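Of the protein chains in this complex, all but one are displayed in their positions.
Chains here go by letter, A, B and C, matching the order in which they are written, and residues are numbered from 1 within each.
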Amino acid sequence: YKLWGGRFSEKPNEALQELNNSLPQDARLYADDLDASKAYAEALMRAGHLNATECDKLVKSLEIIRYDWVERLVKFEPSDEDVHTVNERLLVALTGELGKRLHTGRSRNDQVVTDMKLWLRKAIRETLSRLRLLIESIVSQSESHLGVLMPGYTHLQRAQPVQFSHWLLSHAFALREDCQRLAELRERSNVLPLGSGAVAGNPLGIDRIWLAERLGFAAVTGNSMHAVGDRDFVVDFIYCCSMVSLHLSRLAEDLIIYSTKEFDFIKIADSFSSGSSLMPQKRNPDSLELIRGISGLITSNLTGIMMTIKGTPSTYNKDLQFDKQYCFQAFDKLSQSLDVAVGVIETMQVRRDQLEAALSSDMLATDWAYYLVRKGVPFREAHHHIGRVVTLAEQRGVDITEVPLGELQQICAAFGADIASVADYGYNVQQYDAIGGTSTASITEQLRLLKNLDKQLRQQS
Amino acid sequence: YKLWGGRFSEKPNEALQELNNSLPQDARLYADDLDASKAYAEALMRAGHLNATECDKLVKSLEIIRYDWVERLVKFEPSDEDVHTVNERLLVALTGELGKRLHTGRSRNDQVVTDMKLWLRKAIRETLSRLRLLIESIVSQSESHLGVLMPGYTHLQRAQPVQFSHWLLSHAFALREDCQRLAELRERSNVLPLGSGAVAGNPLGIDRIWLAERLGFAAVTGNSMHAVGDRDFVVDFIYCCSMVSLHLSRLAEDLIIYSTKEFDFIKIADSFSSGSSLMPQKRNPDSLELIRGISGLITSNLTGIMMTIKGTPSTYNKDLQFDKQYCFQAFDKLSQSLDVAVGVIETMQVRRDQLEAALSSDMLATDWAYYLVRKGVPFREAHHHIGRVVTLAEQRGVDITEVPLGELQQICAAFGADIASVADYGYNVQQYDAIGGTSTASITEQLRLLKNLDKQLRQQS
Amino acid sequence: YKLWGGRFSEKPNEALQELNNSLPQDARLYADDLDASKAYAEALMRAGHLNATECDKLVKSLEIIRYDWVERLVKFEPSDEDVHTVNERLLVALTGELGKRLHTGRSRNDQVVTDMKLWLRKAIRETLSRLRLLIESIVSQSESHLGVLMPGYTHLQRAQPVQFSHWLLSHAFALREDCQRLAELRERSNVLPLGSGAVAGNPLGIDRIWLAERLGFAAVTGNSMHAVGDRDFVVDFIYCCSMVSLHLSRLAEDLIIYSTKEFDFIKIADSFSSGSSLMPQKRNPDSLELIRGISGLITSNLTGIMMTIKGTPSTYNKDLQFDKQYCFQAFDKLSQSLDVAVGVIETMQVRRDQLEAALSSDMLATDWAYYLVRKGVPFREAHHHIGRVVTLAEQRGVDITEVPLGELQQICAAFGADIASVADYGYNVQQYDAIGGTSTASITEQLRLLKNLDKQLRQQS
Partner (left out) sequence: YKLWGGRFSEKPNEALQELNNSLPQDARLYADDLDASKAYAEALMRAGHLNATECDKLVKSLEIIRYDWVERLVKFEPSDEDVHTVNERLLVALTGELGKRLHTGRSRNDQVVTDMKLWLRKAIRETLSRLRLLIESIVSQSESHLGVLMPGYTHLQRAQPVQFSHWLLSHAFALREDCQRLAELRERSNVLPLGSGAVAGNPLGIDRIWLAERLGFAAVTGNSMHAVGDRDFVVDFIYCCSMVSLHLSRLAEDLIIYSTKEFDFIKIADSFSSGSSLMPQKRNPDSLELIRGISGLITSNLTGIMMTIKGTPSTYNKDLQFDKQYCFQAFDKLSQSLDVAVGVIETMQVRRDQLEAALSSDMLATDWAYYLVRKGVPFREAHHHIGRVVTLAEQRGVDITEVPLGELQQICAAFGADIASVADYGYNVQQYDAIGGTSTASITEQLRLLKNLDKQLRQQS
């Protein structure tokens, strides 16, 4: 069964058929294809091209075909180019001539974009749901460890004391924006292309507005030539996936470093570690390395689809067929990556003793500078003075808290005995109480924000 | 003048300084840096760290520095690491000790993200404005040529007759979505990072909500560690630019092909063509080839920034400094590309005679199939019959309209004498009157949509 | 059966197992893994860790396992992490304790790199063989059409008359360099990593030089830490594939344009075309669009692997596992692409009449400029004069050969009656007889070069 061929005298070449065959990719669109076909059959009826009995027969037969897919009863034939061919072939097998009427005024060009948009809607929902679980697991670990201190790093060098929860939540805020990006895409792309035909539109009185409502779209595309050649919504989705994967790669990098023997802040559960075939003692954070590495794979789909689209003539060209491969790989790999990330976060063990033991007195430097500022020293000078104190302490091999007051005063006269009070990490941390800071009040607010998001996402799914 | 150094005993290496120096890139942020600094001075006053006179002095001095930048009176010194250093150095030169107080509680980490967000706001506005001009020029050419027919292509093969305006507008619909993407980014990223400090937040009573309002932000960032290491808004912007450039590459490809001698649909103006140093007769569409080629350059900034960010530890790492290079190149190159595209569209000559001469009778095939459908033939069979007619005509070297009715009827009995009436391209085109189709009614609606967008964009800029 | 686990108390998580499982990818390395294992068993014997009987038993058992793979008798178990685990499990099933000795001093780290290098050797051979076939088909079509003229294009604008064969062969010269690149990689990467252990090397007296000879390598790697973390040879191969795919994308672009109705230079065979589900008359060059589009897919593997490797710590990290997915996809897709390209070239129909009809008198411009040069006019002035002639002719709507001599002489006095003799395209083409030019002599030399390459490649395969 072929959707074309009347004007061809030779059969397709085998090598071409293999390259051309999109079934291994697009078979997963079968349900979307059937949904769109049911709606299209009804639209044909409403436009007078089918009567009610015919339409009913088509719709019911499409449901039978769905059953066969679900039950894995569908057998492919060598001539099946794509999921659309398969579904039409099965329909004709069930309904004869009637089935040959369904494609009236429709082209695979508008059909496949419609199918992809239906699929995308579900893919966005699933991805949001996975993101929600990851944010939840971060929130939960953060709540359990409120009050645990650790060094906050910049440039991977100890910067200022922060709360462990503050650090962990910072990753959730990146993921929160991923949710926003996906939610916006869901709205932006929720526009029906069906009824664009091959390129020129539909001349058969199809009511596109009705079709859009029937299929849950908020609007219809405005120009048929644009609609059949447009894959921006696919690129957008792969972009969203790539951004999530980048965020996961940074989370993974943090965790890999924090679970080295040298940092020892985190213990990754056995179930998310692997061993070595040679070295009996090894416990490797394979899960996190895979998450880090896979960001290259997911992002490569973005580069790929953009390069594939670049410079193609407008409307439909066969190059666009690769959209599915890029899109499905990005979705599948990101899904796996998110699932593993959830597991790692949920099961990791936080080593409070090691985290707090890593705080060192040089990390008081900024607060010491603020101390001088409060005594009236301009900040830039205070910064310089404390820099000299740090060097002095380093040269002597002592903590800055061990430099005698007299020597401090030689560096800056504003030092007083009360400098001793700025040595409590926990106290200092609580001073950072502006929104977004590392004080407990601020972190509590962050948790509230993220739980609200969680609620919102749950309602949508 | 250095913002740090108290604890250093050696000077920076020269090779490092060259690589590290971001001034050639970030000098263009000078105004944003001054704006943010003025607001920060006021916030310091409101928090009691400056009195009104001091604040006033700082604000006025920052305005003096702005003047020097505008008048190109600012001289760089070898020790100037970045625009923040320059501005603070100039401020200290003007105000002495007072200037050294401005950085209290602030870090370059939150400062630079704030500057970039202020810059981005303008960059989005300018890009939208350029997109508006391009859409306008497309709309204008489309209006002038309403009624001109041409072959609509898929796979670069003649598919169905369409209106020239329908084809040209299809590109505007892609650009329209670019506008939407940018507008969403404008909202999504309009969140103030200032007050995040280096990593832990702000402990000095700075009112971030007030700061946000003062600087026109809709909200404040929720987690300081996330805020200083976040460059997603930059990646998002480069992504938006890349998508525009992809759309332009497809427009360029169409126009390059349409302006070949063989198609000859379009004549690119002399002012947008170049000649050859060797071949005297050449008129090359260099403008369009540059637009097509530059999409690789713009998109490479996206790949670059994603690869740079991938796998970096959280919060700030120096790797992030490259964000500016990527971002400014994407913006600058896209701006040039859009400017040229506007010029090409405005000045191109549309060759109606050639466009309509390219319509050939095989392009009636679909409408002939619909003819049979209306006679009761199932579409898939009608499709097959017409395919055979096309082949027959091709073998004889005649138009399908020249195949005698008798022979048509041998192929399909449903053919009647009225098939002759389906031979008028203009008539057929008007049948495609569903929304988004190529009928004049539909195109008029498309023009209305795009003019509305235009109005909306004008109001925003 | 697991290669590790003595120190683990929990089982691997399911989501991780799915992400971690490389069998779907690396199963295709089974034969390479067995080959390397056979050699390693012998090396263990030579180092005194196995006796001859034991070694013989292992080698024979490994051959039995190969048979099972070939006959598809190998069943995977859930605990099979990769092809190495499968092969060791099967070996232990056949040989008991003896099989557990094979991994002595070896790690999957050096094992998998060795397997990949053995696989790569075959992949290079196959790719070269496919490139050879494509070059052959180009050579053959070029030979058959010697003497056929056509417009040579630059910027897709008619530039100078050339021979059809000259144009077609230009693509073969790009492919020829691809062969060179692959041949160089074959040499450069032919260095054995086995014997590097997990990271520190081998302490058991394994003779690596002997192993290298045994497995056909020209040398051994020089540093074990480098060897286990090195995937450059994979990146190099994907790069070579990407370059080929870029070349094919340009060939495809030419052919797609040349097979439009407007150019009509080439007819792609039915067997390499597809039809439309809606438009009965369509014959689309799907084969070529797929080839063009797939270059994005192949190249995305390059971007992906580079991004995955970027910034990973030295030696082995699990991120590197994705090398196989990138590499195999690049190889498989390029193979399909080359196969289709060969078919397209072999079967395409060259339309001599259309090619030669496309020659137009403005393409004589350069030769007319040379005519003036021969009369003593400096080239840059001659160029200018001819430019004016072209414009004059264009304004009048005539050929430049139709401008009366008198008017030519008004533009430049050096024009004489003999300008008429420069009007023969065929004659002009033969003047381009420097090496690489479009004269028949030069093309004959090109054919000789490519046939020599062909011979050389045949001998190697």
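What we mean here is this: contacts are C-beta pairs under 8 Å (C-beta built on N, C-alpha and C of every residue); 3 or more make two chains touch, one makes a residue touch a chain.
All values reported here derive from a predicted model rather than from experimental measurement.
Asker: Which listed residue (B:317, B:366, B:391 or B:438) would be found touching the missing chain in the intact complex?
Answerer: B:317
Asker: Which of C:114, C:160, C:190 or C:259 touches the chain that is not shown?
Answerer: Answer from the full complex: C:160 touches the omitted chain.
Asker: Of C:59, C:94, C:146 or C:306, which residue touches the hidden chain?
Answerer: Candidates C:59, C:94, C:146 or C:306; residue touching the omitted chain: C:306.
Asker: In the complete assembly, which of A:109, A:127 or A:160 touches the absent chain?
Answerer: A:160
Asker: Which subunit A residues touch the hidden chain?
Answerer: Its contact residues with the unshown chain are 154-160, 256-257, 260-263, 275-286, 289, 303, 306-307, 310-312, 358, 360, 362-363, 365-366, 368-369, 383-387, 389-390, 400.
Asker: For subunit B, which residues reach the chain that was dropped from this view?
Answerer: For subunit B, the residues touching the absent chain are 2-13, 15-16, 18-20, 81, 84, 103, 106-109, 197-198, 269-284, 286-287, 289-290, 292-297, 299-301, 303-310, 312, 317-322, 325-326, 336-337, 339-340, 342-343, 347.
As a working rule, only the chains that are shown with their structure count from here on.
Asker: Please state the rotation angle, between 0 and 180 degrees and to the nearest 5, that superposes the Cα atoms of subunit A on subunit B.
Answerer: Resulting rotation angle: about 180 degrees.
Asker: Tell me, please, which chain's centre (mean of its C-alpha atoms) is farthest from the centre of subunit B?
Answerer: Farthest from subunit B by mean C-alpha position: C.
Asker: Using mean CA coordinates as chain centres, what's the subunit A-subunit C distance in Å?
Answerer: 33
Asker: As a quick test, compute the distance in whole Å between the mean CA positions of subunit A and subunit B.
Answerer: Each chain reduced to its C-alpha mean, subunit A and subunit B end up 23 Å apart.
Asker: By the touch rule stated above, which residues of subunit A touch at least two different other chains?
Answerer: In subunit A, residues 3-9, 103, 109, 197-198, 292, 295-296, 299, 303, 306-307, 309-310, 312, 317-318 touch at least two other chains, as defined above.
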